[in-house]
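Structure incoming, see below.
One protein chain omitted, others in place.
In this document, chain identifiers A, B and C correspond to the written order of the chains, with residue numbering beginning at 1 in each.
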Amino acid sequence: MSSTIFTRAFDRRVRTLLTVLGISVVVGGAFGTHTLWQANMEQGYSPAQPLAFNHAIMAGTHKIECTYCHTQALKGPHAGIPTVADCMKCHKEIQTKDGEGHLKEGLAQLNEYWRAKTPIPWVKVHDLADFVYFDHSRHLQPHTGLQCADCHGDVAKMDRVTRVNSLKMGWCLDCHMQAPQKNTPEGWTTRAPIHCTTCHR
Amino acid sequence: MSSNDATPNDPTGYAEGAPAGADAMHQGLAVLGRSEVPIHDDHVDAPSASEMTRRTAMKMLSLTAMVGMVSGCVRKPERRIIAMHDRPEYQQPGMPLYYASTWLEGAHPYGLLVKQIDGRPIKLEGLQGHPLNPGGKSTGPMQASLYSLYDPERLRSPKQGGADVSWSAADKAVVGALKGAQRVLLVTRSTLGPAEKALVARFRKAVPGALHMHYEPAQDRVRREVWKQVYGAPGEVTTSLENAKVILSIDSDFLGTDGDVLGNTRGFSATRDPNGEVFSRLYVAESGMTGTGTSADHRIPLRPSAAKEFVVGLAMALGGDSKTLSASAGRFGWDPKVLEALVKDLNANRGAAAVLAGPHLPAFVHSAVASLNATLGAAGKTLGWNPTPAAAIATDPAELLQALNAGPDVAIFLGVNPMHDFPGAGFADALGKAKFTVAQGLTEDETLAAAEIALPSAHALESWNDAAVSPGVKGLAQPMIAPLFGGRQIGDSLLAWTKALATGDDALAKTKDFHAWLKSAWGLGQTAWEGALRKGYVGSAAKTTLPAPKGAGFPEPADPVEGGYDVVLALHPNTGDGRWQGNAWLLETPETCNKVVWDNVAAMAPSTASALGVEEGDWIKVTVGEASVELPVLPQPGVQKNTIVTHVGYGRTKGAGHGNGVGVNVAALGVGLLAAKVVKASGDKYLISRTQHVFDQDYSHTDTPVKRHIALSGTPKEYAEYKAQPPRPDPSTLDPTDGTLSFPDTQKHKIPLTQIDEAVDYSKGAKWGLAIDLGQCTGCNACMLACQTENNIVIDGKEEVAKGRDMSWIRIDRYEAGPEDNPEILLQPMLCQHCDNAPCETVCPVNATTHSPEGLNEQVYNRCVGTRYCNNNCPYKVRRFNFFNYTGKQTTSPVQELRANPHVTVRTRGVMEKCTFCIQRINAAKFAVPDRGERLKDGAVTTACQQACPADAIVFGDANIKGGKIDRARKSDLAYHVLEEINVRPNVTYAARIRNVHPDLDHPVKGGH
Amino acid sequence: MTPPEETEVVGGVSGPQATLQKIDDDIAAPFESFPTTRWLAAFTVAKIGAAIFGISFVYTIAVGIGSWGNNNPVGWGFAITNFVFWIGIGHAGTLISAILYLLRQKWRTSIARFAEAMTIFAVIVALQFPMVHTGRPWLAAYWLLPLPNANGIWVNFRSPLLWDVFAVSTYALVSLMFWYTGLIPDLAAARDRATHRVRKLVYGILSLGWKGSNRAWQHYEKAYLLFAGLSTPLVLSVHSVVSFDFATSVIPGWHTTIFPPYFVAGAIFSGFAMVATLIIIMRKYFKLQHIITIDHLDVMNRIVLVTSLMVGYAYMMELFIAWYSGVAFERFAFMNRAFGSYGWAYAIMVTCNVILPQLLWFKKIRRTIKYMYPIVIAVNIGMWFERFVIIMALHRDFLPSSWHDFTPTIVDYGLLVGSFGLFLTLLLLFCRFLPTVAVAEAKAVAPGAQPTGGHHA
Partner (left out) sequence: MHDQDRKVVGMIGLFDEPNALIAAAEKVRDAGYTKWDCHTPYPLHGLDDAMGLKPSPMPYITLTAGLIGGCLGMYMMYWMSAVDYPVRIGGKPYFSWPAFVPITFEAFVLFAGLATMGGMIKLTKLGRWASPLHDNDVMVEVTTTRLGVVLEAEDPKFTQEAAQALLDETGCQDIRVLYAPEDEASEDEASEDDDAATEHGEV
């Protein structure tokens, strides 16, 4: 007699479908948000570099100060990447060979750049948007109490430099929003500014 | 910044490595071309090539150039840091270096301080302490020089017969033609430096038949000839207007285009404080409307062909016989009361008066003015004498035409463009008679295109040079960057040819290039040379006095023709004689008085226009002798009746980039002042693009004016009455930052301004404020161009401006009042007022515009979504919206990206922008000292507009410094805020202008004017 | 379109043929039968309009807002005019369904569903304009909401534009729920009438399994009443908030406290005019004259007349207050409104909104379709121009130096014309697939449908 489509089985099917849909929307949304959350996308970026340079050896094993090579960090907005000539100031003499008597890979590459008189096209790891004006020297004033590693991570342990912090604005604000505190022996109390033109102009 | 901050340029860097430097540049460009970051619509692009370095050093390629590379990554595109191979001395990434130099593009070699970041010159300023512009001031064209440096239109290779050739091939061809040539014609600008002049002399020695001519398309040759005769030497009259109490200008735009405008403005503005020791009075009798006429206390519309009657009558009146003057006044419609006051003033201020006459007036007038000045005792007081001016007296164009018609073997044109701007007819034909033509210039302009050999010039900022700054002072110009397009400076061309021709001159043969020539000509030791480079000039100004004029007979010019028309072919306040016609910044900057951009128009009195039966945009035909041109009409109040004023240099067809096809070339008519026939011409309505349309601040739809009280002015008598008023009953009802009653309209400020919330406390740190003195502003546009350069402001073209979308962050509003034939003018520079109760901030839905704790109204481009609500709600309409991707549209070549100031974000489509009070400069000043919570000193920050303003009309600083510049400006009894009654609490304070009306004519004017 | 001639005079729902079955059949006829050529023709025209809208929209986004006539003083032009216009149109629906429901106006039954649908479509159309008017809608959609983000920045809750975001989205959502709630019993009826399996399935799913149970009717009726109660302050708030865009600014001609009531009255005015414009055609072509009677149109015309007087009063009042304030800028703004560059628009506005509707004082005009139709059309035009006139206050505000006129471009016209196309497309689809009159409600007020008190079988 009845040919209705609205049977109990229909009800169950619709309900199952809705449940599955609901769960996938929630799970998918959470997964998508987590994946596309910009801070998460920025963290952990570790591109291959054109030259096999190893911070773990330089800053780790040999304990060379960061500013020995990144000379401008205390003086200006950009920390500065050493020029090939800067590298060669030491590496003219230091030409370490591996067990088989070959030059180490990075050194061989460096020599090649030096001979060709071309710069090294490093890949930017800590890359801020162009509309952000970050100044290294301002952040490395004594009273801030900041160390390079606070933002860049413990580079002295990194074979290849990895971005450990998102460097997104929310991350910046985490520090800038902190209450004033005494940071130096002289007892300066400062509070980092949080208004827009601090970083954008 | 003083010149002491300037770091000496390494003189050997470019000089020794010029070709390699150029190569490096080309490589750099190649990198740049590859790295060109496309202008994304959804991102705000910072200068993509921000850290390219250009200067010096063959080893260097570039420094921290961020190369956007396409990568398949979901992340942002991979970007590169190209560290330098080796770092040049002094260079710090992202930190500016300053170099002293000299600006050689005008007739007066002003000192120049070039700001260079990562090897790119990105901003030009006046050089503090320089003899010609000691305040470090600059003109608009000076500021805009950067545009032509990075102009992609520039010629990139020498050409022979239209085909690219190498420099050596081109030189070979030139030298080959010069060898054995009987008649050689060398045409240069009149502003050769001493070293170049010496080189020209050597060239003429090597080429015996060579004739050297100084060509200037719209020069003051006539005036200079008169001075030569009456003062006995080919010198130049200089001014010391700071000593003047009464100044009379007869059609001389001495604050805008005529003579040493920075010096004139500095001297004039020094006497314009109504509370100062001297408050000078300026009388201007002029034909058109100029910035000088705008600044006048009394302005007399003058038919330029009646200048003779004016001067003669005035001379006789000063001698006690005023009959001739009154007769002329009756005849030409001059206000007899003003003339009476003028004569009284001049008589009363002998020894403190000066008369200046415009360059286009006839010789007779100039000689009469010379004797008038002698009568007034101007010599040694208000007027001086420079026996060795930077500009030589230009050659009569007729001589040039004659020499060409004689069929020279070789004609060489260096840095001139007579094919376009030769006054009068016949140049093209005459040029055809030259057997071999050589032309050198920045771009392939009309002359270069017509020449057999066309050579690219290096820009003045890529060249070594020197200049006769003033008696006893020599200026030095040093290259700021290796030639971007492989150009060569004119001196190097001359040197190369002379070396090839002057056989047997060992010393010359050993001179490697013009740099070496210059260095040997200066003859300084290395330390002294570096000192000179560091300073930008050597020597100190010697005192010279204006000689007594000798009577010289000049023919009396013809009387004005009844019913005829005078045509004045004037210099444009921005593009001058047309030499900056390829400079789109200058083309888009509005003309001071009629606010026209991208055009030269026939400005005429509205009554003349109606007599001719024409309206704005109609065409007239102007006929002088055989020649005639058609011009679009602009009725402009204040222009003398039966006089057409237009500007020279327009109508370029080649090599001007955006300037090609802009305006009408009027050179065919002649030069200066001409008598013409004018009739209405047919033609479609022409779109005249103006940045301002309504000039009446009391504009109303009825007979009753709407009193808006935006730009305020008054007379001394009104000011005295105002000062005598009792203090306001309850000052506490007003904003404490305001402090005073506004002058002269006290009525509106009786409204108590209250606020429901407690006002934000700004007393802790700095509170930035700006003050503008309307009495000082001459409308020279230097602030606009300084702002444009500093803040990466785009140009968007004539059509966009016509739609009401001009992009300037600072504009100069102009208000006219009174009779149409001679209105009173008020100028008001208008920029973001940084209101404490900013209405724009409240309405932004995304917090893209906010307030800083230091009182700045901040605009964050990368947060802006572009609702335009902020600009709607801005009472001052100072916000500018990127309706299109203007940055992308104006950037026709990646080389232009080098021009951008890397410290200011480049804006893209859909983003609102506005004045930031040069936040990058504020931050730089803060970062220059340790962050110990100390207050910056007063004057530690200068905004770009303030730094450029030749009249010092703009002051910027921390209002919280008691007794500081801003504090003083705000406490002035002339200070007021525009639209104070809407309680937005602006941080820009204006000082009302006092017109120093002669006491006999001073009567309280009803209303705000 | 010319107004259809009124051929049969039907006494209203109380007509003798109006049994429940007849109501069902008549209302269901349009969506149960194959589309007529008329419908197809109308739909084609509407689709072309919608295509114009789509092209203009995409072009704007591709090129930039520069393709419009907007400039620096006039930051808002046609787009915001259209936005306010369509939001205003949307008000009649909620007003009819909510306020008249609360006031127990039974005549609303015949037009409520259609008016509600119109509300939703008008709001959909209106929402396009704030999206497109930034030129970068992807940012506008994402940044205008207070969503957590890695940049740690929030929106500005002080901005009337953000109030708009909340008000309009709440309004859209609540209107949609209200409309859908009303549709549920009718969808159930459609489900049970349907013969085709797919139709049955679709209507069945959409009806959420409505069974006409009185235990459901009890909560349903209460919920419907609550929706009406919520919608009433909401509808008043939405246009008040839209008016705050202008009223809270400092611009002379905008900075006016009368704006909220004035805008609400204007919205009802334009909404009713639009309902009348469309329903006159609909009742003719779907032969619903006995359900949507001339009496209903008469009542609507009276409301148009009343609201016309309200906006007329507002026009006079703002002129008076401008004069009375003594503020030079305010006085000028209103002088300029009447005599400035856009004086012609002001003249159209006053003529269409105040002068022409006065004809509705005459009963004959109120009850004759060929007379009333031009009037309601004129009101639609006039109310568009009212918003245009208000926004054009921007072209001459404080400083004469920055005054500049606004000249619309072809893209501006494309968006304006296209918005009607989009609206009609949605409306025609609605007519095609859903009951245009609230069936259950119509049945409930049919003669003999309710128990007579005291009667016992």
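Definition applied: a contact is a pair of C-beta atoms (placed from the backbone, for glycine too) under 8 Å apart; a residue touches a chain by one contact, two chains touch by 3 or more.
The structure displayed is predicted, hence computed values, not measured ones.
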Which shown chains does the chain we cannot see touch?
A, B, C
Which of B:P93, B:P606, B:P716 or B:P839 contacts the chain that the document leaves out
B:P839
Looking at the full complex, which residue from C:W163, C:Y346, C:W384 or C:F423 touches the chain that isn't shown here?
C:W163
What is the set of subunit C residues that contact the non-displayed chain in the whole complex?
19-21, 24, 146, 152-158, 162-163, 166-167, 170, 173-174, 177-178, 181, 184-185, 188-189, 191-193, 204-205, 208-223, 226-227, 230, 233-234, 237, 241, 244, 439-441, 443-444, 448-453, 455-457
Contact set of subunit A toward the excluded chain (per top definition)
1-2, 4, 6-12, 14-15, 173, 177, 194-196
For subunit B, which positions touch the chain that isn't shown here?
755, 757-760, 835-842, 844, 847, 850-853, 985
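The definition used in the following text is that only the chains that are shown with their structure count from here on.
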Identify the chain pair with more contacting C-beta pairs: B-C or A-C.
B-C
Provide the C-alpha centroid distance between subunit A and subunit B, rounded to the nearest whole angstrom.
46
Any idea how many Å lie between the Cα centroids of subunit B and subunit C?
56
Please work out the Cα centroid separation of subunit A and subunit C, and write it as a whole number of Å.
52
For subunit A, residue numbers touching 2 or more other chains are none
Contacts with two or more other chains occur in subunit B at residues 863
Of all residues in subunit C, those that touch subunit A in their complex:
149-153, 197, 200-201, 204-205, 209
In their complex, what parts of subunit A are in touch with subunit C?
5-6, 11, 14, 37-39, 166, 168-174
If we count contacts the way the header does, which residues on subunit C are in touch with subunit B in the complex?
63-66, 69-76, 133-136, 138-140, 143-144, 153-156, 158-162, 165, 245, 248-251, 328-329, 331-332, 335-336, 339-340, 394, 396-405, 407
